[in-house]
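Sharing a structure here in structure tokens format.
Removed from the display is one protein chain of the complex; every other protein chain stays in position.
Entry: chain A
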Amino acid sequence: MQFMLLFSRQGKLRLQKWYVPLSDKEKKKITRELVQTVLARKPKMCSFLEWRDLKIVYKRYASLYFCCAIEDQDNELITLEIIHRYVELLDKYFGSVCELDIIFNFEKAYFILDEFLLGGEAQETSKKNVLKAIEQADLEKDSYNQRFVAENVRLSIL
């Protein structure tokens, strides 16, 4: 996968993950053009389109478009499954995920994506394992800070 974009029906970007090096300007240009192209598609059209020299796979979930750019040798149908898996992960994590969750917790959406995909490929095919890793990592930060706080409490009492 070269990149993944999440955007709303009004074209507002909610998440952008780039797996190829491009300048900010180029990214903005690509995003703008691609968003326009996808939003112009009619509902009856298929989920794949050719754009520049890439294959674009997109799917709409409620108010969010999930859009991936894959290479020639990549399997479009399985990419749809990848997108679906990501949505399932978000759903499990946030509990019936909606666009607002991703807006207000975008950094978490990234963390989840980074536990599922790495360098554009799936690193873990078990839903359970991805969620477990995220939970643990979340705890990691908590326990760390908890420890930090607790120690300081003890000190102050003394």
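Here is the rule we use: contacts are C-beta pairs under 8 Å (C-beta built on N, C-alpha and C of every residue); 3 or more make two chains touch, one makes a residue touch a chain; residues count from 1.
Basically, contacts and distances are computed from a predicted model.
Asker: The complex has one chain missing from view, so what does its UniProt entry call it, picking from "Golgin subfamily A member 7", "Transmembrane channel-like protein", "Centromere protein K" or "AP-1 complex subunit gamma"?
Answerer: "AP-1 complex subunit gamma"
Asker: Hey, which chain A residues sit against the chain that's not shown?
Answerer: Residue positions of chain A that touch the missing chain: 13-16, 18-19, 21-24, 28, 42, 44-50, 73, 75-78, 80-82, 85, 103-104, 106-107, 110-111, 114-115, 118-119, 121-129, 133, 136-138, 140-142, 144-145, 149, 152-153, 155-156.
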